[in-house]
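Every protein chain of the complex appears in place save one, which is left out.
Chain lettering (A, B and C) follows the sequence in which the chains are written, and residue indices restart at 1 in each chain.
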Amino acid sequence: MVGYNTPRMDDHVSLYRTMLLIRCFEERLLAAFGTGKLVGTTHAYIGQEADAAGVFAAACPGDVVFSNHRCHGHYLAYGGGPYPLAAELMGKSTGLVGGRGGSQHIQWRDFYSNGIQGGIVPVAAGMALAERERQSGKIVLVFIGDGTLGEGALYESLNFAALWKLPLLVVVEDNRYAQTTPVELAVAGTMAGRFAAFGIPVWERDTTDVLEVKAAATEAVAHVRGGAGPASLILHTYRFSAHSKGDDPRSPAELERLRRFDPLAVHAPRLTDAERQQVKAEVTAAIDEAFTRADADPLPALLSNR
Amino acid sequence: MVGYNTPRMDDHVSLYRTMLLIRCFEERLLAAFGTGKLVGTTHAYIGQEADAAGVFAAACPGDVVFSNHRCHGHYLAYGGGPYPLAAELMGKSTGLVGGRGGSQHIQWRDFYSNGIQGGIVPVAAGMALAERERQSGKIVLVFIGDGTLGEGALYESLNFAALWKLPLLVVVEDNRYAQTTPVELAVAGTMAGRFAAFGIPVWERDTTDVLEVKAAATEAVAHVRGGAGPASLILHTYRFSAHSKGDDPRSPAELERLRRFDPLAVHAPRLTDAERQQVKAEVTAAIDEAFTRADADPLPALLSNR
Amino acid sequence: MATVLERLNHALHHAMEMDERVYVLGEDILDPYGGAFKVTRGLSTKFPGRVLPTPISEAAIAGIAAGMALRGLRPVAEVMFGDFVTLIADQLVNHAAKFRWMYNDNVRVPLVVRAPMGGRRGYGPTHSQSLEKMFLGIPGLTVVAPNVLGDPAELLQAAIADEEPVLFVEHKLLYPCQWLEPGHSELQDYSISKMGSERYPAFTVSPVFTTTPHLTLACYGYNYELARQAALELTMEREIFCELVVFSQLSPFALDPLLASLSRTRRLLTVEEGSLSLGWGAELVARSIEAQDGLRVRRVAARDLPIANARSLEDAILPQVGAVVRAAVELTG
Partner (left out) sequence: MATVLERLNHALHHAMEMDERVYVLGEDILDPYGGAFKVTRGLSTKFPGRVLPTPISEAAIAGIAAGMALRGLRPVAEVMFGDFVTLIADQLVNHAAKFRWMYNDNVRVPLVVRAPMGGRRGYGPTHSQSLEKMFLGIPGLTVVAPNVLGDPAELLQAAIADEEPVLFVEHKLLYPCQWLEPGHSELQDYSISKMGSERYPAFTVSPVFTTTPHLTLACYGYNYELARQAALELTMEREIFCELVVFSQLSPFALDPLLASLSRTRRLLTVEEGSLSLGWGAELVARSIEAQDGLRVRRVAARDLPIANARSLEDAILPQVGAVVRAAVELTG
């Protein structure tokens, strides 16, 4: 697995491994919901794997990340292990945050997520300010969806980030829908214009090819790390699963058509058969172990009133 | 005085009268603060008169207006009488809203104001929706300052206005400062870009000439009334008085320099001496009457808990 | 028989049909999805022009609704999860709730914001809260919550007809509950009487087997279910008899039905799902004591903690039937 202290691998095999890890983790997770082992809901990242894999191939291991409701892919690509995430999702005391947060509210090292759309962006901007003031050399990456372009807190934060030249990279993952709402009903004007208005440079790609994502992210990250202020990376992509569970207005035909853009399928030909099989075996084993181990873990109890 | 039912006058004399009415009203008001007759604070419009006079020369009498903390000029140019405003400012029961609102919170016919920056814009957008649905033919004008470009609610509203093609005109009065904060410290990128991001057309003028304001406003109003959706009108101007009372970081030299742009001085040469004297006499009499009458009015009492 | 969800949905259909000033707006409310909890299902098909799907912009949704209301429409806005009412706090408190009084009663703001609140579904810290307590006691704002004793449809229609802004709090677990149409109470041996205001009535549920119940259980919304179960257990296993007072109107506080019951029982136990401190129950206790010296009181509510995702933790944080029973025993002990 990609570990926190391992130098980030961004060769073809590593990128494939990251994407497959996300894919298999999420598939296993969705299946687990059927067994009643999980409570609540979850938002699978399936279809968007190239974003996380590409972006984190461009970022540094210690960079700070604020993610959202659809955070599993970001966390895994960032280098988080599948076991504590699985345990968290099963509500176990060994989970990332002891079962307190669940799917949308996780924290590990310099990675954070929260389930309130938009409100995470000012927090990320504040983190970026802190990293700059503390001269840590770290930048902050914050992930939002197309729908989150609706939230006012985003624009307040962009203004600050630009005025104060904060080391903040805003990654917009446009999967063309916010829950069931297509972008056409929710996003007026252009996405790039939303950043340009504040003088924030934009890297925009319509692709599910992890190499293209990585290339764009590398430029955007370099801009931010260089101290030139914030940047935005707009990635137009597709989500293949439902928004959370069962909320998908799209037709089977549309979904079928989207499969052509499967980031794993796009990237797979760059690996040999043997490499793919090897990766598949590794990933399967890791996920099996993660879920099996988590399953056996104890439930958390409330010890004290804080 | 310009009355609600009088057809709007927008000849040179009328425009001058409106501006002088605002100027003299505000000067009288500031002086009255010295006498202890007034409680709280106020935000004078002095210097920005061309904005209100020009915009309301372009709007229709029944159009809906949402104004802000600096609302007296808008109200007077809209056609409101000075007496009930003076009474409101003195906290009298005969005031526009019976003394409940005071300087920042007034309401008269289709005119409203509130003292919360930014939050008035979604309300104005909702009004615009209502006017469209009720096919009243009215448009909604909302006034904000340069500083208010910091508030997230604005951007949420621009998105709605553009998506839903609302008959909303957003007037930005950029007087180069928000309280004591110069625009350079508070507004990243460009003002026009903030609207363009949502596909909202922009009319932008750097002028204190009421005729130029009126010309731009006429185009913007026509766009909105024509059903083509929202528009914005960005007016770069100057405020001559302090933000409210005594909060002015600008040097006397800077203020002296600004006086060159006095909208009354810019417009005055278009009138004859006789016209100017006539207007001056009318306005003085009206304001004297307003303040004298208001002064004699009773204080409000709390009758019931609703 | 109908569920609360069906009744609420019916109310919206009915209101839109009867009054073309009624508009519905919110996130993901279009058919076939029909809203995260399906309360708006069918509306967009039937009234396409008056059902407005919005971007994810809670503050603007509330503000736009306020503007619509000021100018003659009757908007019903949905906040997808009640947890997000924090985002509309400014619009409710500093705009909608103030306009009428601040503008000297020149205007009206007939606006309804519907907010699905509550936990017990494993949605975690930001999707499980009962934040209505932040909005109780805000001058100019009415807060209402349906329950199974009154017709949820009537209640929502009353809110839509109200000239004041209304925050309409729907507990998520209430949606599948059956509305107990008159005569169908599952509380046999109890009589139910409608009390208080016509518009937002309270319900007093009195045991018929005694004229001297031992304590008054006050609650609203879904917590009637906890209170009911506790009352049954207390009757069966402890011979402690409860009178229940179930409120529809949470704010402004109008406690006559409660005071009437307390004059009989002299003991008050409040049950709510929000966190304990400065919750709904606090004002009930304060008003009751101000009105009647010498009462004994207890409150059951969530612990003063965020709501965890794990079921084991969530259960420990949110109030349970057992806690109600224990408090009642203490109170009568």
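FYI, a residue touches a chain if its C-beta (ideal position, glycine included) is under 8 Å from a C-beta of that chain, and two chains touch if they have at least 3 such contacts.
What you see is a predicted model; the values in this text were computed from it and never measured.
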| item | value |
| --- | --- |
| Partner chains on view for the chain not depicted | A, B, C |
| Sole contact to the chain not displayed, among B:G47, B:G152 or B:P167 | B:G152 |
| Sole residue of B:G47, B:G80, B:G101 or B:P167 that reaches the chain not shown, by the stated touch rule | B:G101 |
| Sole contact to the chain not displayed, among C:K98, C:R114, C:K172 or C:H214 | C:K98 |
| Listed residues B:K92, B:K138 or B:R239, member touching the removed chain | B:K92 |
| Of C:P32, C:P139 or C:P182, the one touching the omitted chain in the full complex | C:P139 |
| Absent-chain interface as seen on subunit C, which is shown | 83-84, 86-87, 89-90, 92-94, 97-98, 101-102, 125-126, 131, 133-140, 251-253, 275-283, 285-286, 289-290, 293-299, 303-306, 308 |
| For subunit B, the residues touching the chain missing from this view | 38-41, 88, 91-92, 95, 98-105, 114-119, 147-152, 178-181, 185-187, 247, 249, 299-302, 305-306 |
| For subunit A, the residues touching the chain missing from this view | 64, 96-98, 100-101, 105, 107, 112, 114, 116, 119-131, 133-134, 152-153, 156-157, 159-160, 163-164, 306 |
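The rule is short, and it goes like this: only the chains that are shown with their structure count from here on.
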| item | value |
| --- | --- |
| Between subunit A and subunit C, centroid-to-centroid distance (C-alpha), Å | 36 |
| Centroid spacing, where centroids are CA-atom means, of subunit A and subunit B in whole angstrom | 46 |
| Where subunit C touches two or more other chains, by residue | 54-55, 57, 59-60 |
| Per-residue multi-chain contacts in subunit B, two or more chains | 152-153, 156, 159, 163 |
